[in-house]
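Supplied in structure tokens, the structure appears directly below.
Subset of chains shown; positions unchanged.
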Amino acid sequence: MKVGARNRIIGKVTKIQEGGVMGLVKLEIPAKSQMGSVLTLESLHEMGLKEGDEVEVVVKAVNVLLIKP
Amino acid sequence: MKVGARNRIIGKVTKIQEGGVMGLVKLEIPAKSQMGSVLTLESLHEMGLKEGDEVEVVVKAVNVLLIKP
């Protein structure tokens, strides 16, 4: 499988929160960094995600914002 | 300064490519992972980014896609 995105990191699901139609998945990526993904509950349930799962974290480069301190 | 985004990683600029109106900034984040950001040349030049610069890499959680192998 080949994914057309510049940013692909392996992460581990550490926590899942469910709202009314959206959910938030918290992830740990290498070097103890934290990430978060928001998706519909429908997608969350279809994927059957649970804490401890290993997932690929994908972000298109156009959605990455740089800030220079 | 406080940024309203779940994903904020410190990265180092490793390479910059310029196109007609857009540019691609390649970054190294901890644990030797690579990331990429696409922005307008205008923003790129205004920021004065160059290789070796340290930047904050910011992604809103809604723009993070998860794939379960």
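The letters A and B name the chains in turn, as written, and every chain counts its residues from 1.
Criterion: a residue touches a chain if its C-beta (ideal position, glycine included) is under 8 Å from a C-beta of that chain, and two chains touch if they have at least 3 such contacts.
None of the values given here were measured: they were computed from a predicted structure.
J.: Going from the 2 copies shown, figure out how many the entire complex holds in this file.
T.: Of the complex's copies, 2 are shown; altogether there are 6.
Operating definition for what follows: only the chains that are shown with their structure count from here on.
J.: Using mean CA coordinates as chain centres, what's the gap between chain A and chain B in Å?
T.: From the centre of chain A to the centre of chain B is 17 Å.
J.: For the complex, which residues does chain A have touching chain B?
T.: So the residues of chain A touching chain B come out as 3, 5-7, 9, 24-25, 29-31, 33-39, 47-49, 53-69.
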